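Left out: one protein chain. Kept in place: all the others.
On to chain A.
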Amino acid sequence: MSLSVSTEEMSARVGAIVDACAELEGPLLPILHDVQKEFGFVPQPALQIIANRLNLSRAEVHGVASFYHDFREEHPGRHVLKICRAEACQSMGADRVADHAKRALKVDWHETTSDDAITLEPVYCLGLCACAPAALMDEKLVGRVDEKRLDTLIKEARS
């Protein structure tokens, strides 16, 4: 996961992902997911490489990548904290927890802390509506999250 990737290397790594998805019907979304997994985000130069391979225009690939909330144009922090903002979580104090997270991390939604440790993202429903409010730190699901548990999560992520 290097930030500076040469054109040749980028071309080889993205090309390999496209090749692996070549047999799929409608391969673009799986390709974009894999590219994001590979680099942590979808680098702009990757769009042209994908477009060439799939016989699409760069604009078409850009249109798809920019449509979906999941795909990032920039590298996130070392950890990504998602807090559910949907109604079931709201009914159990998710707004309060979200405000606490913003204050504790000194960031707003979609921003990364100054030490590059945590990116804060909103999410609309993790399917944990019966144990709300819910949060997701990287792959770790947390139900009934409150300010105290959030502080612990943040501390663990920074350590």
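We adopt the following convention: a residue touches a chain if its C-beta (ideal position, glycine included) is under 8 Å from a C-beta of that chain, and two chains touch if they have at least 3 such contacts; residues count from 1.
The working rule: contacts and distances are computed from a predicted model.
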* Asked: According to its UniProt entry, is the unseen chain "AAA family ATPase", "Lipid-transfer protein", "Formate dehydrogenase" or "Sugar ABC transporter permease"?
  -> "Formate dehydrogenase"
* Taking the entire complex into account, which one of A:L29, A:A104 or A:A117 touches the absent chain? -> A:L29
* Asked: Hey, which of A:V64, A:A104 or A:A117 is the one touching the hidden chain?
  -> A:V64
* State which residues belonging to chain A touch the missing partner chain. => 24-30, 32-33, 63-64, 67-71, 86-92, 95, 108-109, 123-132, 134, 136, 139, 141-144
